[in-house]
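Every protein chain except one is present and positioned as in the full complex.
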Amino acid sequence: MSDVLSLGRSPKIVQDRILLGVAIFIASESVFFLAIVLAYVAYRDAGLATARANLDFARTAVFSVALFASSATMAFATGTRSGRWLAATIALGAIFLIGQGSEYARLLSEGIGPGSALFGTTFFTLTGLHGLHVLAGLVALAALFSANRRRAAAVRPVAWEAVALYWHFVDAVWVVVFTVVYIGTLL
Amino acid sequence: MTAVPLWVRRPAGERVGWLRTVDHKAIGVLYIGMGVAFFAIGGLEALLLRAQLATPEASLVDPEVFNQAFTVHGVTMILLAVVPLLVGFANYLVPLMIGAPDVAFPRLNALSFWLSLVGGIVLYFSFLAGGAPNTGWFSYAPLSERAFAPGTGVDYYILGLAVNGAGTIIGAINLAVTILLMRCPGMAISRVPLFVWMTLVTSVLILGAYPALTAALVMLFVDRQLGGHFFDPAGGGQAILWQHLFWFFGHPEVYIMVLPAMGMISEVIPVFSRKPIFGYAFVAGSSVAIAFLSFGVWAHHMFAVGLGETENAIFSATSMLIAIPTGVKIFNWIATMIGGRLRMTTAMLFAVGFIAMFVIGGLSGVSLAVVPIDLAVTDSYYVVAHLHYVLFGGTMFGIFAGAYYWFPKMTGRLLSETLGRWHFWATFAGFNLTFLPQHWLGAVGMPRRVFTYAASTGWGPLNLISTIGAAILLVAMFIFFVNLVRSLRSGAIAGDDPWDAFTLEWSTTSPPPPENFASIPAVKSRRPLWDRKHPEARDTG
Partner (left out) sequence: MRPPAEAIGTLSLIVGVIALLIFIGVEGALVYAVWRYRASRHVAGEAATFEQNRRLEIAWTAAPALILAVVFVLTLGAMAEINGAGVAPAMRITATGHQWWWEFSYSGVKTANELHIPIDTPVELEVTSVDVIHSFWVPELGPKMDLLPGKTNRLRLFVHRAGSYDGQCAEFCGVEHAWMRIRVVAETQTEFDHWLSGQGLPTPAQGNAGERVFLSNICVSCHTIRGTAAVGTAGPDLTHVGARAMIGAGALANDTARMRAWLADPQRYKPGSLMPRVPLSDADLDALAAYLVSLK
């Protein structure tokens, strides 16, 4: 494999096949999320009353900040090849997932689930699919973290770049989901 | 697993089994093998359908079996036969055509193939698990909801298509990156063979279209398994959402299946006309136009669902527009032949057959963009006829052209031209006999997907002709099968360049070595091999 040989510099998407592959994958994933978001929007009116009455905007906003912050820590981690910033990213991502889990637990205890009504169907599908992507991102981060700890020199720069690209994407999807689902209840 | 003996020229000691191979050529052959196997299965399913429909009010199979058979026939032919065949050729040929040693991600390539295959096996496992899906290949909700399809068939459909689709998406990423980043020196994107161009455009289509299908499948899964209401009108959902998502995938899927075949005949026609392709830029550019437009035509499958006058008018216009770049291609192929010295080999026969049949499918396609005509004939046998003229008369003829053209590169042996001619003419006759009468059947009122029809309708004779045509197609496919087996064992030795061709894959051995080329080639035009053979009349492009 002859990726662009990097002498400490970051590879570019237009030259590196792994980064380009990840970028194309993300573009394709965007279409997937777009379809799910559009379904949510199409059914928004039917579920708006339930959403307003039951979604915990403030709490989720706090957990969302954790996820948004993790993009910043990831940028630092990539820039400096820092295991510590990577660990911070993982921790923030995990906090977000815990927050989402607690929101789920509360909604389910109130009788709102994917099968209860249209709101539950669209809410759990959209946020659940995003959650699964966060989880996948955490696995990638953990793999990078452990590889970096075992032998930092063997980790190619493109690995950092590729994982970061995917993590930023997961973050960006949440910006859309949070806007549509949570900020949407305020409108 | 036995080692890979053929398809890749590799010293005995270094051979790896089919299960572990990551060589793009071996994976290409695996894909083609998968496509051939499922094409045979899907063909037998079609014969069952045709046998039942040969006479009115027949009871050869019961309606439940018939409904499973046409559902699985559609899914099989589209996702498990045609797409793997095309991806297989792309896998084998793209690196060779652009002078690369392999694809960008060889191991991911193997993953793509195995996911595609496992998806197909999951779908077919449904037969053992209580019944195959019986809701049609586009599985309209709410018929596909648990309330109306309580068996597990649709669940296997969801899982099978999702896994198969994941493989196809990963494969598209791989091919796109390969084409964008791994071209040999001098191989500008404006010089790549048209098959490579079409593969790149097809990859983009896959990446934009398949995720919509995956999203629809996820929603159907939520509905069926978690009690969701996406497509459940009783719970506030809309049946029509499924159709929007499905056809946003489904219509680009048509071009995913047609463009690579167009790429194949764009290689075959110039070589056997002894001329460069006419209007390379227009052939390539029209593909981009088709790809772009194909994401804006999906609702022409939905003119009868009551979207509204304005929506129908818009989608009618976009659907008509897409005929323009398609027509451009046909004119360019014919112009390529004009002034040439045509060698009417089997490959060329199938390529010409592609044009002849695709014109019919294209014209009937335009008629379906005309809303009032569509409202009369949609969901009838007219549509069945139309889609088979595009996908069989078009795509499969293209694939056969490609098979006769590249078989010698893949195996080192030529397919028999004598059997090839029989194969072509039997296919041509059988195909037209099967599908031409279906235009009339649809126009006079025979809906698609009926397991039988009343004798009083008078549809019997044309149906019988159609079934006879299908039987001839069976004979044609048998001839092809015999040709494949015999030529593999004792076909004439091909040599590196049996067709006096133009592109890089013919500059290496047949079959090529693991690394494809002894040294990475450098090119200066669109026809590097022509240049090498005719230094006095080099291309300037």
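The first chain written gets the first letter, and so on, giving A and B; residue counts start at 1 in each chain.
The rule we apply is simple: a residue touches a chain if its C-beta (ideal position, glycine included) is under 8 Å from a C-beta of that chain, and two chains touch if they have at least 3 such contacts.
Predicted model, so just to flag it, every value in this text is computed and none were measured.
Displayed chains that the missing chain touches over the full complex: B (touch as defined at the top).
The hidden chain makes contact, of the residues B:54, B:158 or B:277, with B:277. Shown as candidates are B:199, B:312 or B:507; the residue that touches the absent chain is B:312. Across B:359, B:429, B:465 or B:482, the residue that sits in touch with the chain not pictured is B:359. Seen from subunit B, the chain kept out of the figure touches residues 62-64, 67, 134-136, 140, 142-143, 147-148, 233-234, 238-240, 273-282, 304-306, 309, 312-313, 316-317, 320-321, 323-324, 327-328, 330-332, 334-335, 337-344, 352, 355-356, 359-360, 363-364, 366-367, 370-373, 375-376, 378-380, 443-445, 447-454, 456-457, 537.
Here, only the chains that are shown with their structure count from here on.
Interface residues of subunit A, counted against subunit B in their complex, comprise 15, 17, 20-21, 24-25, 27-29, 31-32, 35-36, 39, 42-43, 46, 113-115, 117-118, 120-122, 124-125, 129.
Taken together, the subunit B residues at the contact with subunit A in this complex read 104-105, 108, 169, 172-174, 176-177, 180-182, 207-208, 210-212, 214-216, 218-219, 222-223, 226-230, 235-238, 241, 245, 248.
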